[in-house]
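Shown here: the complex without one of its protein chains, the others still in place.
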Amino acid sequence: MPALLEARGLHAGYGQTKVLHGIDFAVEQGGVTALLGANGAGKTTTLRAVCGLIRAQGEIRLGTDRIDRLAAEEIVRRGVGHVPDGRGTFLELTVEENLRLGAYTRKDRAAVAADVERIFGYFPVLRQRLRQQAGTLSGGEQQMLAIARALLVKPRLLLLDEPSFGLAPLIVQGIFAILRRINVEEGVSILVVEQNASLALDIADHAYLLETGHIVMAGGAAEIRRDESVRRSYLGY
Amino acid sequence: MRGDSTIPPTTDDGRVTARQMAGISVGMVVMVGLAFVASPYHLFQLTMLVAYACAVLGLTILTGINGQISLGHGAFFAIGSYASAILMANYDWPYWATIPPAAVASAVVGFLIGFPALRLGGLYLALTTFSLAVAVPQILKVNALEGLTGGVQGLTTDKPDTPFGLPLSSDQWIYLFTLAIGALVFLLGWNLARGRTGRAMMAVRDHPVAAEAMGINLAALKTRTFAVSAMFTGIAGALSTIAVQFVAPDSFNFLLSITIFVGLVVGGVDSIIGALFGGAFIELVPNIANDISKAAPGAIYGLILIGFMFLMPRGVAGALAGLGRRIAGWRPIAEAAPVAVKVDPAPDSAAARSAQRQ
Partner (left out) sequence: MMIGLAHQITSGIANGSIYAAVALALVMIYQSTHHLNFAQGEMATLSTYMCLTLINAGLPYWGAFALAVAASFVMGLLTERILMRPMLNAPPLSAVGVFIGLLLLINAFDGWVWDYVIKPFPSPFGGSNAVLGGFISPHELGETAVTLVMLVAIYLFFRHTTLGLAMRAAAYNPVSSRLCGVRVNRMLGLGWGLAAAIGGIAGIMVAPIVFLDPNMMGGILLYAFAGALLGGIDNALGAVIGGFTVGVVENLFGAYVVGTELKLTVALIIIVAVLLVKPAGLLGRTVQTRV
């Protein structure tokens, strides 16, 4: 089966600083791919390049279309949902308004309503906090809200940037379990970027290791997990 | 505002280079020489040019070097002008003695306005000074002060006479006097900008957090900068009163503040020598523009401001400096490239919001 997302020779940076030096990776249709690496390796830059927030050189394909020249708001319309680092919550708006924004591009009211119900199934706390200002939510709740927002785009591909960041371990485990469910039940392919390699490898099928802008390792998640150097540097044992 | 050419602070050890000395000397000789060849009307224009150059210099120090935006420097010009006029017209002070009080008065008011400036980000300061500029004519016309200010009619003063029986006409003497004071003001400004204070000002402009971490007292520096800036512009006001011998509230309206601001932009926001170009601009262009039509000055200013912001952010001085540094041995004084004339972010939510925007 052809990959849903494929990147070739991706170069990207900020101003004078080059961060990515020509990387290749892919996300299989219906799979979960993890992009691992330490701080500053270029993981967030990679996601930003994919979803169009920054300009990149190289080729990025979503399905059969090239998306590397498109603006972010157009890429969203092709079915890419992005949960950015820091959650990107609309702090001044209510939870409900945050969700409505997720569904901004969709016309099918009934389907949106059904999706919202399913999302409340994953994240019941959001239903309780519907009218609350989003900025008052806890970190974990905001992370759930961010995922919900991205899901309402009805994406084929879900991008997640460090979903574990700043969250208590118990909450994080819960979120990752839900991500697994979303992948299976909704059929959404996932590209997750994580410093916490163990967590990511638990739900991933494939993984890449990024070090200072280069892919240094690629393969099945189990295989990467067993690798000696990965274990020492990223898994702590 | 991106820069491309200037003295890098680290190599400037504070001594004047030979080339700079030569340039300045030639310039001064030319300026003095003009006193003896120019017609009375041109002498008047030159006098006003020097005065306006001092006014712009005040803004150069504040905005160009310290990064604070003022849209109300006409107010300080007014304070200096009126201080001088009141002392001369009401208390018979000699013209030359009115310069120090004018300087002090403007400096004090500048200091007081500087206080809120500490709390304000760049935009809030622009807003406050904008309001000041709009409100000044009203304040000057107020009935309660009419005895002092002459109300709507304003005040007239006597034309200074050539002292010591020197073989100069009044116009020549007034010009040379103004030139002398102007040279002093520019020397002060230049020394300030080149020295430690100048570097501190620029540090505060570009990297306020780092500057503070390095021990610079942001509050004190910004307030004092405002005071010095106001003082320069106030002195300019006094000089103009001496040359014109008349002040009236409506001369000090919002347009005056804008004119000084435009002079700053045209000359080069962070360039000391640019202030001279700015002064020339202010003296020459509005007169020509007014002859075209009443709307012309505003239109020209507007086009210039927009045009310069888009095309020539470094002003005339920057453009010339970019062309070549061999011209007369002068250089604009600012930070090494790349320069962005940054202004403090607005406090509270705006800063939080821009952090969130990343």
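Each chain carries a letter (A and B) given by its place in the written order, and its residues are counted from 1.
By our rule, a residue touches a chain if its C-beta (ideal position, glycine included) is under 8 Å from a C-beta of that chain, and two chains touch if they have at least 3 such contacts.
Everything numeric in this text was worked out from a predicted model, so none of it was measured.
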Next on the checklist: If I consider the whole complex, including the chain that's not displayed, which of B:44, B:93, B:130 or B:246 touches that chain?
Outcome noted: B:130
Checklist entry - Per the definition of touch given earlier, which of A:40, A:166, A:187 or A:220 contacts the omitted chain? => result A:166
Item to check | Touching the absent chain when the full complex is considered, from B:77, B:95, B:177 or B:254 | outcome: B:254
Next on the checklist: For the chain left out of this view, which of A:30, A:63 or A:139 touches it?
Outcome noted: A:139
Checklist entry - For the chain left off this view, which of B:31, B:53, B:69 or B:244 is in contact with it? => result B:69
Checklist outcome for this item: Had the left-out chain been drawn, it would touch chain B at residues 1, 63, 67, 69, 71, 115-116, 119-120, 122-124, 126-128, 130-132, 134-135, 138-139, 141-143, 254, 258, 261, 265, 269, 293-299, 301-306, 308-310, 313, 340-343, 346-350, 352-354, 356-358
Next on the checklist: Even though one chain is hidden, which residues of chain A still touch it in the full complex?
Outcome noted: 51-53, 71-73, 76-77, 81-82, 84, 88-93, 97, 100-102, 104-105, 133, 135-139, 149-150, 153, 166
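Going forward, only the chains that are shown with their structure count from here on.
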Checklist outcome for this item: Whole-Å distance, C-alpha centre of chain A to that of chain B, is 54
